[in-house]
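With one protein chain removed, the remaining protein chains of the complex are shown where they sit.
Chain naming follows the written order as A and B, and within any one chain the residues start at number 1.
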Amino acid sequence: MTSAIELQDLRKSFGPTEIIRGVNLTIEEGERHAIIGPNGAGKSTLFHLISGRYNVSGGSVKLHGENISNLPPFEIYRKGLSRSFQVTNIFPNMSVFENVRCGLMWVKDYKYSFWHLVDRQRELNERTAEVIEEIGLTSRQHIPAGVLTYAEQRALEIGIAAAGGADVIMLDEPTAGMSHSETDQAIALIRKITVGKTLVMVEHDMGVVFDLADRISVLVYGEIIASDTPENIRNSKAVQEAYLGAEAEE
Amino acid sequence: MSEIAKTSSSAASRPLLKTLTPWIGFLILLLALPNIFSSNSGLYTMNLMGIFIIFALSYNMLLGQGGMLSFGHAVYFGLGGFMSVHFMNYIEDGAFVFPMYLIPIFGGLIGLVFGIIIGSFSTRRAGTVFAMISLGVGELMASSSLIFVAFFGGEEGVSGDRTTGPELAGINFGQDIHIYYLIAAWVFVTVTLMYLFSRTPAGRMANAVRDNAERAEFVGYSQRKVRFVSFCASGFFAGIAGGLFALNFEIVTEENLNALTSGTVLLMAYIGGVGFFIGPIVGAVLFTLLQSILSNYTDIWQLYVGILFVLTVMYVPQGLTGIIVMHSAAWRMKRLGSLILPYIRIGIPALAMLAGIAAFLETIHHVRTAFEGDTLMSLMGIEFDSHGVVSWIVILALVFVGGFLTRMQLRQLRDAWETANKPPAQTEGSGS
Partner (left out) sequence: MFELIFFSLLNGIVTGLLLFMLASGLTLIFSMMGVLNFAHASFYMLGAYVAYTISMYLGFWVGLIVAPILVGLMGAVVERYGLRYVHRWGHVAELIFTFGLAFLIEEVVQFIWGKDTKAYHEPEILQFPLFTFFGQNFPAYKAFMLLVSIGIFIMLLLILTRSRVGLIIQAAIHKPNMTAMLGHNVPLVFMGVFGVGCALAGLAGVIAGPALGTFPGMAVVLGSIVFVIVVVGGLGSLTGAFVASLLIGLLQTFAIALDYSVNDLLQLFNISFDADSAFRDLWTLSLPQIAPILPYLLLVLILIFRPTGLFGNRET
């Protein structure tokens, strides 16, 4: 059986600086995997490489055993990998309902159709309403997404990423900037939408990480220094020195 | 869950009658208009309006719906016109038999073909690069049109005759009223189609790519292909508009595909409001009215249009439709009436100021262009001496007193506006 994601000696340089310096990582199907690390370690860059936003400088990314390095994002999405962004990245002038529907249209096989009327596609709209119910925005569904509160936009962000039912979902700091109660809601939401799926997340909030993840990888200066269960990561001396210690000082 | 499904589907597919009401109204309006404005000049203006409505809406498929700023949209309009006028001539020569009223289809097809060719490389990026390519292609076509005389007819263009070919129920479209109904039919069909396009997956994703091209790629869509589909559709409808132009005027010239026409359609769409489907319709109607009415009264109407355009870009980027839509909150709360008086109070001095400015410009223009010794001029039926001190005092008084009073009234208007739009105290949540 192949793994969900497999990175082999993945590298990325910007000019002379190498940000990702040979990452090897295997994430199994159905695993909830968290990537942690100090600021500037290259976590977001790693996400961009896997999801196709950046081209890789070396090595390879495999999704279900298939090499997807340097494919454009939409091809990778079509192969079953969907992601959210650290900085909220939605369609601000369209309604919440439309935002989610956009995340569904490709997988419902509408492609670039100009002969279907979206409002008459019963199944599409029903599924959209379901997703909106899941992310708790039903009462706000006709509002332009740009005027939602920050926490609502974060929920929408996750909703768009998860709407299409991709089997690998990548979330980049889903709880960044949220209050405690909002974070709890977000965790519940993530749990709900990733049942039976592979989840890869970058997260700064250790509570969230240890709560959700099956496995944790620690990325420091573009290299993975440890990849293990939460229990072992918590007790690892190397990790504490390189990362958790630094975090505690902040 | 079934409950959610119900609410969403009822929201999505509203009762048919309610959906159709604006369209039926539109149809009735199109049919009724020539009975209200039955003069020749009225028909002439309305025909032009119809053509520009289609053209401006097709332009907005790019700018408003797809976020592509084009400076060369006249290419598809002009080519559609030339293609149609050539086919009119083929029909006249008996090369083949085809009903004249369907001629714009050829215009649409050539627009589509060129949309496919040019869109294949220009839609890779939006923004400045797209704008530059559209400008380059536009200039290329306009310059080429003067070289390839066989197709473009050189300076004098190509003319045709729409009255040949098979007739429709005994009508050969020789009269203006016939061509009006023909254009109205085309307007109704194409406006409907363009609206429906905006409600398809391709149309919705065009909005998504406009809002956030990168995110669209992460939900499975290639931004380039999304733009390409809109671009081709836009070329098609612009071509139809060009075909109608050929039918209506029976002549197409280089002017129909040059930068000036490209600029005009941008202006129409923008003044009307690119953020709304009906914005370009409003813009096309307004522009045609300005052009045909204002040009009867003044030589410098284009100066006024230019000022209007620049002021719109600066202060009302949402366009005229945006201003109307701004009132919808007050309308829903039934408070629109409370704004009437404040509007009148600011409207009177503002009108005086505008009249003063216009008189100022007109008088200067008269002084500069009239024959030596001809100092008598008339504005709105008032005759006065364009060199007279009294006239100038009156004009300047209008401008400054009007301007001062308008400023004074701004505050009360702002207050009235805020009162009218204040949400009802208890229904903060349920209102949304």
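Definition applied: a contact is a pair of C-beta atoms (placed from the backbone, for glycine too) under 8 Å apart; a residue touches a chain by one contact, two chains touch by 3 or more.
Predicted model, so just to flag it, every value in this text is computed and none were measured.
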{"item": "Missing chain: touched chains present in the view", "value": "B"}
{"item": "Residue touching the undisplayed chain, where the options are B:A95, B:V129 or B:I393", "value": "B:V129"}
{"item": "Residue touching the undisplayed chain, where the options are B:W23, B:F148, B:Y297 or B:F400", "value": "B:F148"}
{"item": "Residue of B:T21, B:S41, B:S295 or B:T369 touching the missing chain in the full complex", "value": "B:T369"}
{"item": "Residue, one of B:A259, B:I324 or B:A370, that touches the chain absent here", "value": "B:A259"}
{"item": "Hidden partner chain, residues of chain B it touches", "value": "63, 67, 69, 71, 121-122, 124-125, 127-129, 131-133, 135-137, 139-140, 143-144, 146-151, 259, 263, 266-267, 270, 300, 302-303, 306-307, 309-310, 313-314, 317, 361, 364-365, 368-369"}
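Throughout what follows, only the chains that are shown with their structure count from here on.
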{"item": "For chain A paired with chain B, centre-to-centre distance based on mean C-alpha positions, whole Å", "value": "43"}
{"item": "Contact footprint of chain B on chain A as seen in their complex", "value": "51, 53, 72-74, 77-78, 82-83, 85, 89-94, 97-98, 101-103, 105-107, 110-120, 122, 125-126, 128-130, 133, 138-143, 160-161, 164"}
{"item": "Sites on chain B touched by chain A in the complex", "value": "1, 4-5, 7-9, 11-13, 196-197, 199-205, 207-208, 210-212, 214-222, 225-226, 229, 233, 275, 432"}
